[in-house]
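Scroll down for the structure; my scribbles are underneath it.
Chains shown are a subset, placed as in the full complex.
Chain naming follows the written order as A and B, and within any one chain the residues start at number 1.
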Amino acid sequence: MKFPKAQTLQEIANLIEAEFVGSPDFPVLGMNEIHVVEEGDIVFVDHPKYYDKALESKATIVLINKRVDCPKGKALLISDDPFRDFNKLTLHFKPFESSNTSIAKTAEIGEGTIIQPNVFIGNHVKIGKNCLIHPNVSIYDHCVIGDNVTIHAGTVLGADAFYYKNRPDGFDKLISGGRIVIENNVDIGASCTIDRGVTGDTTIKEGAKLDNQIQIGHDTVIGKKCLIASHTGIAGCTIIEDEVTLWGQVGITSGVTIGKKAVILAQSGVSKSLEGGKTYFGSPAEEARAKMKEMASIRKVPFLLEKFKKNS
Amino acid sequence: MKFPKAQTLQEIANLIEAEFVGSPDFPVLGMNEIHVVEEGDIVFVDHPKYYDKALESKATIVLINKRVDCPKGKALLISDDPFRDFNKLTLHFKPFESSNTSIAKTAEIGEGTIIQPNVFIGNHVKIGKNCLIHPNVSIYDHCVIGDNVTIHAGTVLGADAFYYKNRPDGFDKLISGGRIVIENNVDIGASCTIDRGVTGDTTIKEGAKLDNQIQIGHDTVIGKKCLIASHTGIAGCTIIEDEVTLWGQVGITSGVTIGKKAVILAQSGVSKSLEGGKTYFGSPAEEARAKMKEMASIRKVPFLLEKFKKNS
């Protein structure tokens, strides 16, 4: 997430009342989580275990809870609570704007696009040409939708990331300031939920087709021409490469990558990255052929037990 | 799907710019997919593997991509792309009509039926007497709902079938022109999604009761007095016979039949037809008693391994 215009280190430090290491006019272009951070951005880190990762990342400014050595060409923001202060910055640069109308005046809607009744379209949303948005769809602020996209009734695009810090007095939410980007020729079924990125984008790439009641977490990427059947849930920060097929009720954990043209059979549960071009099944998912063999062998266990009784 | 009035072979051929085999005034009554086709209907076929099935089906007119011998009493429409031309016909006879009002003027709503706020009711929808439609429900065009039906908030009736042809340049959708038929005394929970038929009907028969967040695919039939718990997903073209019980998070593949009074326990996955009157469990689902025995035997495998170590 880039700021509308570049800030100085001093300006950012003032916003969160933090000390800083670096020149007061050091430029700050945006802010991002570590997995999507770019040059010029702030990243935050509040656990010593991840200090090095943050300091060595592409981030140019590190919001940190210890006065460490500042890497060359970078700057530090020193805070007793980087998580809280990262949230402060998100709220400052992407404040929540309530809506008084079902379709915000700042929304841009392309030629030939049909918006059915009872749809909500938030502030600064962009929708391309020749789309069809069915009734009771909710599109939160800042979503970007391409051309020839169909979205069926009841679907929710852009709810907050499910991302909390466990504090002694309760869970503290990492505030979402990111977006959803839906590319051209995507179809999304009824009652799907796709969360916005925390600071980056949740992306559904060109030509992907989603059935009903699918859940896609924040910052996840669905590749081109993916086919996803109903009730499948994909957690945050996961990458589904192009032309992957996910059958019904599949679950995929956060942060993994499913390789190009992989097929995952119904009700499978994926807890690690999977190579492309293969078919998987089971919970946890394994290559389908091996899994089927395993399942066949299990059916012979009663026979093994019988044998043992006889032999001993 | 029947046409509003009978067409001639010549008229249909003109619409899709196809050649034909048969008398120009050969009557054409409707169009249907092969599993629901009736006399007088067009069926389409684009793969040699299925030519015979289509030509020998109840269909009277076959839309086909090869000039084959025409069966007696039938007619052919010759097209280089029957899938595309079948879609053209669907769009012609069931064009999408956008709505300017939340409740279409062409919708018929029976006496004593209560429509709560924020409900969408599409064109040509029929709703019987003494129904209760809760808020934010979306009912697409042409749905037919009986008497004493309750539909809870957020449910979507009539979204498109999830049915695509894989083309080199992207998935091509088979356009849905079918309906949903909900019989009397059905209850449907909150945030369910029931897709319309492609050319036929998706049917929920008398007295069936559905919990929340259930997904039912196109052309599927749910029998009388079925009881379906939440998060269950049933793919397209499946037949659930009368008085079947499906517990929570069950998944059922397309095209199968679940026999009368079958019970399928929670989280089971069904990939083939199942006989009625029995209880099933597991993914893939097996008879529950056998499955339980298998699961008990598995618990003894560590003991078997131990024995082996000693003996060898």
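A few notes on this one:
Everything below uses one rule, namely that contacts are C-beta pairs under 8 Å (C-beta built on N, C-alpha and C of every residue); 3 or more make two chains touch, one makes a residue touch a chain.
Bear in mind that the values here come from a model prediction, so they are computed numbers and not experimental data.
Number of identical chains making up the complete complex in this structure, 2 of which are shown: 3.
Here is the rule we use: only the chains that are shown with their structure count from here on.
A straight line joining the Cα centres of subunit A and subunit B is 32 Å long. Listing the residues of subunit A that touch subunit B in their complex gives 114, 116-118, 132, 134-136, 150, 152-154, 185, 187, 189-191, 206-207, 209, 211-213, 225, 227, 229-231, 248-249, 266-267, 283, 298-299, 301-302, 304-305, 308, 312.
Those residues of subunit B whose C-beta lies close enough to touch subunit A in the complex are 96, 98-102, 118, 120, 136-138, 140, 154-156, 159-160, 162, 164, 170-171, 173, 191, 193, 195, 213, 215, 217, 231, 233, 235, 249, 251, 253, 267, 269, 271, 283, 293-294, 297-298, 300-301, 304, 307.
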